[in-house]
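Of the protein chains in this complex, all but one are displayed in their positions.
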Amino acid sequence: MKNFAGNIHPGDVFLTNDPYHGGHNCHLPDWGFFRPIFYKGELLFFTLCRGHQQDTGGSFPGGYFPNGYDIHAEGICIPPIKVWDRGRERTDVIELILNNVRWPDGVRIDLNAMIGATTMCEKRLGALLDAYGKDTVLACVNEMIDRTERAVRAEIRKIPDGVYTGQSATDDDGTVLDEQVWVKVKITVKGEKMTLDFTGSDGQRKGFVNSVYAATYGNAIAAAILYFDPAIADYHNQGTMRPIEVVAPLGSVVNCQYPATTGASPVNVGIQVMESVCEALAKALPERAIASWGKHRGDYVFAVDPRTGERYVRTTFDYDGSGGAVWGYDGYQGVSTMTAMGAANRGNVEEMEIRLPWRMTRYEFLPDFSGAGRWRGGPGIHWEAVNEGSAGQMATGSTDGDVVQGYGALGGHPSPVSRTYLRRQGEDLLIKPHRLVKVEERDVLVKHSSGGGGVGDPAQRDPQLVKEDVENELVSLETARAVYKVALDPVTLAIDRAATQALRAKR
Amino acid sequence: MARKSKRVCVDVGGTFTDCLVMDENGLLEKFKASTTPSDPTVGFMNAMTKAARHYRVDVNDFLAQIEVLVHGTTLATNTVLTGRGAKTAMLTTKNFRDILELRRAIKPVTVSLYNLFIPPNQPLVPRARRIGVTERTLYTGQLDTPLDEAETAKVVEKFKKDGVESIAVCFLHSYANPANERRAAEICRSVAPEIFVTTSHETLPVWREFERFNTTVVGAYVGPRVASYLTNLDGVLKRSGFKGTFLMMLANGLVQNVAECIRHPVFLLHSGPAAAPSAAVYLGKHLGEDNLLSVDMGGTSFDICMVNKGEIPTTTEHWEGEQRVAIKMVDITSIGAGGGSIGKIDTLGLLRVGPESAGADPGPACYGKASHATVTDANLVLGYVPSDYFLGGEMSLDAQASRKAMKPLADTLKTGDVEVAEAIFRTVNANMADKIAEVSTKRGRDVRDCVMIAGGGGGPIHAGFIADSLGIRKVVVPPVAALYSAFGMFAMDIGQDYARSFVGRAGSIDLKAINRVFADMEAEALKSFATHGISAKKVTLKRTLDMRYLGQFHEVEVDMASGKLGDKQIQGAVEAFGRKHKELFTFMMPGRSVEILTLRLKATTPKTPFVLPAAKKGGADARKALKRRRPCRFNGKTVDTPIYDGEKILAGNRIAGPAIIEETTTTVVIPPSYVCAVDKYKNYILTRR
Partner (left out) sequence: MRKAMKAKAKKPATKAKRPAARKPIDATTVATVWHTMQTICKEMRHLVDRTAQNYLIGQLHDRAPSSPSRIW
């Protein structure tokens, strides 16, 4: 924003999507609209509305192309620019941008939606400032930040001083195939300060898994916050960040430099940043242990809908598995990817079938497909649909977890590896993550997406809960016996107490 | 033989059963009895007995005098919230049995993203009782795979063996073609006639399966209890001499007969609270105001409804606790702010009030059973609520206990008990004001253009202060404020809502098909009225469309012309859609393709209107009603405040704030910035100076 010093006015709206050049964005599809909010002629606030666009230009629709030469191949790079100037849209600038994306009409609606939200915020903040006055409102903001900082410092003090390590890998970087990319963290807790040091993580990659520092910073702190008292979960703000330092070496996969590609990094490497921090902190605070969530399974399909003759891209999180277990609770059902933290929702089958030329043939939990534990991961999912449209392309761009399993905590099992198949004329073709493949007419896309990891030894799980899981066909009789060490009558499913005791004593 | 001349509304709440009787002259009498949760019919009849005693007749004779009886009940809502519904099973499309449990991955909306320490979602039907059968319908309505009847019968046998009480039949795309669902329901009824059966196409024949299935399952879950309660109550009333019309109050703001309610039990959610906006609209008509903000503050919650041009808004986005219910409901926004809301210090050292509530039992500290510092305690410490005239003196309040409850908070905040009471009062008012601002912003309205109508036990105490902070100039407290919902039931129309999915782009709509679907719905509505002896002439049919810009995920409901539809009418709706989109969301996009998703119909017939009688008239001077003075806190200062006796207030009286009016069932607090005028119906009209 430095470039705009002295040139920021009421009615301006700024847009940026650039990870570099002052944008600090995680990847190009996320477009952020900033509006300066003035009160009585004085700039007091900025408001931001940011969202993932349907398309951002570049080599492949949807922004998840695994083989981009550099960031420019991933789409249009918009440094912070003005798209509205003093209450008037800079239509020529917007036209330039829309001319560089697919589905400009749709993107146009979304721009209006996001700018509309900032307009509404300006109006409502004005009313708040009218009611309380500038000084009081600003004092309250500062006070809240200070109070949050104090509470977070108190939380850090509760973590035993020491050094805790965690690590996690993504299957590959999409360009150099079948070579895992590692994120490693060393967390140092001393008094009321915490340092998350990612030194030792792999260097920045040719493929699109590179995370800019701002993205690493956000994900790392978000993961740490999960270990603080849930009672302050409603409050986090700038104050949260003050006692936490995030170190990421320049030129590493967690602090990449221009012109590294970043397309998949919010998922592949973003998730690894969160997983490594969560894994490390589970060692420090076992009674807040959090297991890995199911990995993201994002495939983008690009083809033509014969009903309208129009091109479409399918961008869905519906394939994903479920959340990981936490100390005290089984994993939450169906929530997708750790970096979304449960914000992303699933669509409806009926909506999907009306919008797109795919017919769902199965969408159900998959038994024995999450990490076992005293608290088990949320269930894995079987997603299956037939392509009733034209042949097209599929990018398994942000998919992960076919090789590397999500971790379990405190003896809980990791989440199993996931699989993607294309069933073509009765034959199942295995499709790896980060690939670009052809989809034929009548192909059946099958996704086996694992659930979350477990927390604690499965043999300590309450036998009653194991019985219920078997009744609900989430856990098989065999797994109940072999993993959970619970013997059930195969017909009535009654718990055989004596046999269970014997199984559990044997270990 | 007594003449049928009385109208009666009975609202069975969690604590009290409110009964409002209107006699042939329009005079209102209020009666309250305790609710009897194990069998609410007992409390219902106790209220009837109290009323009969007042009119000096035997209860059977009193019942015989009733022309119309409207009943609201929290039974369905409580059944969901307490998890005490029927043992329910779900018969669904094979390979899709987990739609209900996945629930589109929506985590509880009140929990922060940064709190992972919450139990997993508990659907009303566990996985073991959700069974898929071979069948499939496509979105076009084409029957891809007919129902496997033998397999279905086998599943129903299993449900029967497992002691299932209620079955929800939920198949994909059944809104487009209900044949498979219909056949499955028949099989359920023939294999297990004792089991309650509901289908998704009858409950909500609209696309989006999670919302439709969950709504259907909620209906199945409450259905058996609702059916047995209503059947029993209907029988008791008839045996006791009742010969009038018995109507139930529904979630959509209409009333309906018992047989229809048993077919659609989910519509009984919010039966009761959904009537409050009707009270506001009725009062608004008397006052010549139609932009209204209806607020209703009870013991645990504060309900808001914004009425624009006399029209009660509806929503299809409701969550009842953790259950998504997608039927059209009166759009009441609720927050946990009531007399029982508890004040506590959070981890950041800030005061929070609610959403936890001490309810009616144990209740606020001043009830003497517990030591929570609640909003009612604050009101008592501040002098707003009398300790000796609560419920007209039926119950005395312990002000000492209230002060004691403030003490721990005062110690933490390093201040005094009165200051804590003020802080609780300010905080709960600010929470309510914020929620009102949120509701009005969502509706694209300026709240300052509204007249606030305040009901419930707490509404008349807090309304003036909330209005002041929002810049609302006029607040109306009706004499029936404490029985606000029951009063609203008098004013409601009889009817039902209908909806059908109909997906198409506005520019290329199949006119023949849209006309046919509306005609079908209208025929269904008229047939339903005809079976209750109401002729088509008396029925008002109102059409609406759910529309959106091509590709959006949410729709806006727009009015549609009646009669035969052509291109002109469709174009009119498209333009109306654009205007409404701008009003709600700050922008519109002329020229952009518009989709139609759902056709809706509201079929109503008005009940016979009623008029309120005028109150006794007096001059502006209210001195004769002055009862006493007591110190109250206003804006951080103690003020010797005049207290008026509501029973002695006359139409035409004017009272300047700060002042308090005490009625038997309600206390009105007039803040210093407002003046209260009493109108001819004895409404208290507070106007900002």
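Brief remarks follow.
Going in written order, the chains are labelled A and B, and every chain counts its residues from 1.
Rule of thumb we're sticking to: a contact is a pair of C-beta atoms (placed from the backbone, for glycine too) under 8 Å apart; a residue touches a chain by one contact, two chains touch by 3 or more.
Predicted model, so just to flag it, every value in this text is computed and none were measured.
The residue from A:174, A:207, A:342 or A:433 that touches the chain not shown here is A:342. Within the whole complex, the absent chain has one touching residue among A:17, A:54 or A:405, and that is A:54.
Screening A:142, A:308 or A:501 against the full complex identifies A:142 as the residue touching the chain left out.
Contact with the undisplayed chain is limited, among B:42, B:59, B:81 or B:106, to B:106.
Taking the whole complex into account, chain B touches the unshown chain at residues 106-114, 349-352, 413, 423, 426-427, 430-431, 434-435, 437-438, 441-442, 549-554, 581, 584-587. The chain not displayed touches chain A at residues 26-27, 29-30, 32, 43-54, 106-107, 109-110, 112-114, 116-118, 120-121, 124-125, 128, 132, 135-144, 147, 214-215, 217-219, 221-222, 225, 234, 236-238, 241, 266-267, 270, 314-317, 339-347, 398.
Following the convention adopted for this analysis, only the chains that are shown with their structure count from here on.
Of all the residues in chain A, the ones that touch chain B in their complex are 105-106, 108-109, 112-113, 115-116, 119-120, 124, 127, 131, 144, 147-148, 150-151, 222, 225-226, 228-236, 288, 290, 317, 323, 326-336, 341-351, 353-354, 359-365, 378, 381, 384, 468, 471-474. Residues of chain B that touch chain A in their complex: 95-99, 101-107, 111-121, 126-128, 138-139, 172-173, 207-211, 346-350, 437, 441, 469, 503, 549, 551-553, 585-587, 589, 592.
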